[in-house]
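Read through the structure below, which is laid out as structure tokens, and then see the notes.
Here the complex is missing one protein chain, while the rest keep their positions.
Letters A and B name the chains as they come in the text, with residue numbers starting at 1 for each one.
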């Protein structure tokens, strides 16, 4: 059996971890049946890989999610395309090629990727002998606690949850069911993690917030005790090396179904809503609020106390000083409506030339005016 | 016993780790006595939580650190306020409410937070059987070395110091007394850490500085050996995932009482003074100097060799190319005096409109002038 991936790492993966649901090559007709889509064209077209509509090979499946993709179809080499319902595809040759009409081409592609995904081997349930578990901790018997893990006093680990390797769970911390914590994850004392979460390696949850009274002539910086906690909902995904600080009082919270990319930093007392997407390397300062369904690009800086409204979007690299209204898209430093940012940065690219020319024209006008 | 925190994580914390010094509710009179403050008003006002002067509940203690807070007092619902000495509080009703006058309201609040802080259980002194300690390492008998830790040859760990879990100490590295290293901290060879420090989980101290001769046609990039070290003073706090690189020669140094937030990167040969505060995600390039008592915001970039003077401040998101003079506040990219940055960014927000209007007005003037 071959898989759709071509990586060298897979060359000798003839066993265990790459058992996939799909056998390749697969015919367009069989794929249409599996996806419960409508076949338009030749059911025999053989498919063995995924490809771009512009340069994919003849044996590739591609996808058409909008008319801007559809216009490439007539000249594409790909044998078959997934097409979102309602999109016109001009120049189709049904005798030699195939279209599969589905409600949403992107979602159908996800279903295919899931089918060919080399399934990860879940560690067996139980506690590895090298793990150190406090006698007062409650570990569900179906949970898997890997080598070198530690679970502190009065903490609990829910059903089917997996702690991969060298994971640290502090004191009185509660992790829900069906959650996976990758190697090196640290969750400090008194935190709560929901069900069906996935945290990338070396994430750190529950470090003290960065709260100090500034130093004076008489004493050094005085630490403000951070006696709050961190509460993370269900179905949350965190990338590697994400840090989420505990609150000064109350809790730093992340809502259900929110997905956070690698190396994001969430400071104390942030309140992040449900269903948000936060891309890599973004910084949330203290007490930042992010509304439900917000989408935040990479390397963004949200200043202390900044508020991002529901369904708002923030472009990568933006610095939000105060707020982004509900539903709006902001960009730039300082962040402003994206259209305005586009125009201003466009002008900025020519600023020096503009300054020189204006100076020259003003001088000429002033000279004329004086004469 | 209840605590002032309301987090779900605390609901079943009826034991061990939340034993606090304060019993709640507490009367304003008792609190005044504990803080050695002057009570003005009703000593019987019961307090069970902390709150904001603008929207805290009747049972809340709030604080008044300046007259801008004081003006809210008359209409606040909070039963009691800590007031910094010398601040006038208009509209106080001493029959039903209470003020507690203290030298510094912020410091008094810290004292209260410390009193209600659920005390962390310190691991017992001694070396966990799973820790791997080189026979030539010197571990003070009062130190606590947690599971999965490693201490290399000729290294030393001072009195009462705690290595939580999976901490790595390299060869010939010296950690002082009363220091706490959270899980996953790595301190490489030949580094020095002072007393009473606290390093967040997964910090890495002593990685080689990033020094290479650029690649040429004849050879790849040539590594410049980084034979220096890292020297960290006393009372230093580092957040999670902070990285501090060793020097090429000599030492990368951080002064006493400096506090550094999560995911800060300090490159080789930086010299950071005493009593500085550096917020999350800030980058210190190679050979950067930061003076004593400087305050640096989040996501700041200090270019290689940049110099930040004593008592200087750098606003979040700034990019410092060369230097910030002693005592000054800089902001923006490139960093400039904050007032200038504010004006320039203000103009930038309207740049495109300005360019268009100037163009139009110049054209009209030129047409008039020609005619």
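In this text, contacts are C-beta pairs under 8 Å (C-beta built on N, C-alpha and C of every residue); 3 or more make two chains touch, one makes a residue touch a chain.
What you see is a predicted model, and the numbers here were worked out from it, not measured in a lab.
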Full-complex contact with the absent chain, from B:27, B:62 or B:168: B:168
Sole residue of B:25, B:57, B:94 or B:225 that reaches the chain not shown, by the stated touch rule: B:225
Residue touching the undisplayed chain, where the options are B:48, B:207 or B:329: B:207
Contact with the hidden chain (one of A:207, A:263 or A:323): A:263
Among A:41, A:170, A:239 or A:285, residue touching the chain not depicted: A:239
Residue, one of A:46, A:316 or A:337, that touches the chain absent here: A:316
Subunit A residues touching the omitted chain (full complex): 3-10, 12-13, 15-18, 50, 106-107, 109-110, 113-114, 116-118, 120-121, 128, 130, 146-148, 164-166, 182-184, 200-202, 235, 237, 239-241, 256-257, 259, 261-263, 275, 277, 279-281, 293, 295, 298-299, 316-317, 333, 345, 348-355, 358, 362, 365-366, 369
Touch residues of subunit B, complete complex, unshown partner: 130, 132, 148, 150, 153-154, 166, 168, 171-174, 184, 186, 188-192, 202, 204, 207-208, 210, 212-215, 220-225, 227-229, 231, 241, 243, 245, 247-251, 263, 265, 267, 281, 283, 285, 301, 303-304, 319, 333-334, 336, 340, 343-344, 346-348, 351, 354, 358, 361-362, 365, 368-369
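Please note the rule applied: only the chains that are shown with their structure count from here on.
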Separation of mean Cα positions, subunit B and subunit A [Å, integer]: 27
